[in-house]
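The structure is given below, and queries will be raised subsequently.
Removed: one protein chain of the complex. Kept in place: all other protein chains.
Let's look at chain A:
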Amino acid sequence: MNRQVAFWIIALLALVALPFVHRDPYHLHVLVLILIWSFAYTSWSIMGRFGLVSLGHGGFMGIGAYVTALLWNHLGVSPWIGIPLSMATAGVLALVVAYPCFRFRITGHYFVLVTLALSGIVLQVITATRDYTGGSLGYTPQRAQSGKGLFALQFDDKTTWYLIALAVWVAGLVIWRAIDRSMIRHAMEAISEDEDAAAAAGVNVTAEKLKITLISALMTALSGALYCQYQMFISPDTVSGIAVSLQMVFAAIVGGVYVALGPTVGAVITIVLAEVLRISFGTKAVGWDNLVYGILLVLFIIFLPKGILGSVIDRIKSPRKPSRGHEQQTVPIARR
C-alpha cells in the first residue's frame, strides 16, 4: 500500500514538474485541453458509473461557461465570483430537473430523454438570446487590462493554465475517490441494481441520487467555466448541446466508466486522435475524427463495455478470479 502511495506521489510530482522541463507551448496546450476535458468526463462518470446516464451534461457545461463569461462582460463580475455563481446556477437547474425525475422514478430511457431535453433547452436559450450571448457565432470574454489578469482569471502563460487544470483534475480524482469510499457508493450501487430492494433496505433513493447528481453537475459547470477562461472563446456547439453530451458519454465509455482514471484515458485517446488527424490531414480531416469516435463507441459498447482501462485493470488484477463488480459487465441501469 505504501509503495502505491509513493508511486502516486511521484507521478503527481512528475506531472507538476513537466511544464518547467518541457516548454513546448503546443504540447502544453494539448495537455491543458486533456486535463480540462478529463475533469468534465470524470464529472459525468461520477453519475454515469451508477447507471444514471445523463445527456444533460452539455447543458451544465454550457451554463458554467456562459454564466461566467456573461457576468464578466456585462456586469464586470470577476470569474472568482462568477464561477461559483455559474456552478450554483447549474446546481439549481440540476436539482429542479432531477428532483421530480427521481421522485417519480423516471429511469432508463426516460431519464436519458428528459436530460436530453435539458441540454436542448440550454442550447436553444443560448442561441435565442443572441443579443447577449452572440448566438451560434460564439462569445468571447473581454480581455482584462494588463496587470489585472489574476482578477479576471486570464493568463497568457500556458504553464499557469497547466497547473490550474492539473489541480482541478486532481481534485476531481480526489472527489471520485472520496465517493468511492463513502456510503453513497454502496447506496448507489444498490439503487442501480434494484431501486425497490434498496429502498426496502433503508436507502433513501431520491436523496442519494440527488446528491450524486448535484456533485456531478457542479463539477461539470466548473469544467465549462475553466474551458471558457482558458480558450477565451465559447460557442454553443463546443460547450453545450447534445453533441457535447454524447462526446462525454463516448469518451467516458471508451476509457472506462468504473475506474477513476478511465475518463482521463478516454480524454487522452479522443483529443490525441483529433489532434493527430488534424495535423496530418489538415482541413481535409473535418469529420474523420468523429467518424472514428463513432465506430469506436459502437465497437466498445458491443465488445468492451468496461472500457480500455477497466478491461486492462481487470486483466492485471485477476486473470482467473473475477474481481468484485465483474458481474457488472455493462452500465447497469437497465435491469427491469
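Simple rule for what comes next: a contact is a pair of C-beta atoms (placed from the backbone, for glycine too) under 8 Å apart; a residue touches a chain by one contact, two chains touch by 3 or more; residues count from 1.
Basically, contacts and distances are computed from a predicted model.
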{"item": "Per UniProt, the name of the complex member that is left out, chosen from \"Amino acid/amide ABC transporter membrane protein 1 (HAAT family)\", \"LigA protein\", \"Transport permease protein\" or \"Threonine synthase\"", "value": "\"Amino acid/amide ABC transporter membrane protein 1 (HAAT family)\""}
{"item": "Candidate in contact with the missing chain, chosen from A:Y110, A:Y132 or A:F151", "value": "A:Y110"}
{"item": "Chain not shown: contacting residue from A:V249, A:I269 or A:I308", "value": "A:V249"}
{"item": "Among A:I34, A:I83 or A:V97, the residue in touch with the chain that has been omitted", "value": "A:V97"}
{"item": "Touch with the omitted chain, as defined above, among A:V77, A:L297 or A:V312", "value": "A:L297"}
{"item": "Hidden partner chain, residues of chain A it touches", "value": "51, 53, 97, 100-101, 104-106, 108-110, 112-114, 116-118, 120-121, 124-125, 127-128, 241-243, 246, 249-250, 253, 286-291, 293-298, 301-302, 305, 330-335"}
